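Selected chains from the complex are presented in situ; the others are not included.
A and B label the chains in the order they appear, each numbered from 1.
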C-alpha cells in the first residue's frame, strides 16, 4: 500500500502526466492552445514507429519462443472476450441502448497505444525489464474487439446490410496497426545494429515527444469533456473507471497463466485495461454509424485514459510485482 | 465566354466514409469531384474540431461534384445510399460552367 501510494505520487509528478494535465486545464479554461492536426498525426507516427521498432529489436535480441506465440494468442482472446464483459457491465450499470453499448464495449476490448507507452516508460524508470514482444501483442489486440462489438450490435437482428468486405480490410490494415507491426518487423530484421543507426532519433528524444503528445491528448480529452459532458451519466463514468480494473484483472490472470515477468504482466494488464481511441472509433463510424461518437470517445479519452495514466498504471504495477512474475 | 448550365453538389461527410462515397460516385459514372478538408463543425451530434485529432474518426470532408443536370439523379441516389445511415449534409446548387465538354 505504501509502495503503491509513493508510486502513484511519483507517477503523478512525472512530466508526462503533468503535460496531460496542462492540456486538460488549458481546454477547461477554454484557452486557444492547440496542436495542429498534422503535427498531432506526425507525433503519433513517431510514437508508433519508435515503439514498434524498439519492440522488434528487443525480440530479435532475445529470439522468438513459445511464450511469444502463447502471449499473442492470449492477447487476441482477451480482445475478443473483454467486449462481452464490458457489454454485460454496461447493461447492468448504464441505460445505454444496444448499439451504443456494443460500440463502447468494442473500445474496451481494444487498446490504447499511448497508455501502453506510458506504462513502458514507468517500467523503464523503475528499471524493470519486460518482454520485447509485448508490442506485437498490443498490435494484435487492436482489432479483434471490433468483431465482438459488431457481433454484439447485430446479434439476433436481421443483418440487413451484411458487413461489407471492405470493412475488414480497413480494420485489419488500419494505419496504426500497419505502422506498428511494420516497424516491429523492421526492428526484428535489422536488430541492434539497425537500432544503433537510428537510436538518437527514436530512443533519446522519445520521452520529450511523449510529453508533447500527451499535452495534445489532454487538450483533446478536455475539449471532449467540455462539449460532451452531458452524455456522461454517473453510471457511465463509473463504468469508465471500473471497466479498466476488471480488464486488468483479466490481463493479470492471463499473465499469471502464461508465466510472464512482472514487467510483462503489468503491460498485459495495462493493455487489457486500456480503451481504444483511434482504431475502434474510426471503425465504429463506418460500421455502427448509429452509435453516438460523443459517448464512446468521451468515455475512452476523457475518463478511462486519464484514470489509467494516473492511478491505473501504478496500481497495475503494484499488483504485477505482487502477484505476477 | 460561353458557359452552360450544370449542378454543383456539395456533400459534407465523415472522413472514414470518404472512400466509400467516392467509390459509389465512380460506380454511378461520376468521375469528377474534388475533396476539401474540413476544420470543424456543428450539427445535431454537437460541436467538434479537428485540432489535435489523431484519428480519422472525428473528422469530416467536403466533396464537391460539378455535373451535367441529367446525371444529378444518379449521383444523388449513389450518394444517398452512402450517407443514409450517416451524419452529413448534401446540397445542390445551380451553376454555370466553362468548357462544357469536360462534364
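Going forward, contacts are C-beta pairs under 8 Å (C-beta built on N, C-alpha and C of every residue); 3 or more make two chains touch, one makes a residue touch a chain.
Everything numeric in this text was worked out from a predicted model, so none of it was measured.
S.K.: Taking the shown chains as one copy of each kind, please give their copy numbers in the entire complex.
M.R.: Summing over the structure file, the composition is A x3, B x3.
The rule is simple: only the chains that are shown with their structure count from here on.
S.K.: Mind listing the chain A positions that touch chain B in their complex?
M.R.: 34-37, 40-41, 43-44, 166, 170, 216-217, 219-220, 223, 227-228, 277-279, 281-286, 289-290, 292-294, 297
S.K.: Quick one: which bits of chain B touch chain A in the complex? Just the residue numbers, please.
M.R.: So the residues of chain B in touch with chain A come to 14, 16-17, 20, 45-59, 85-87.
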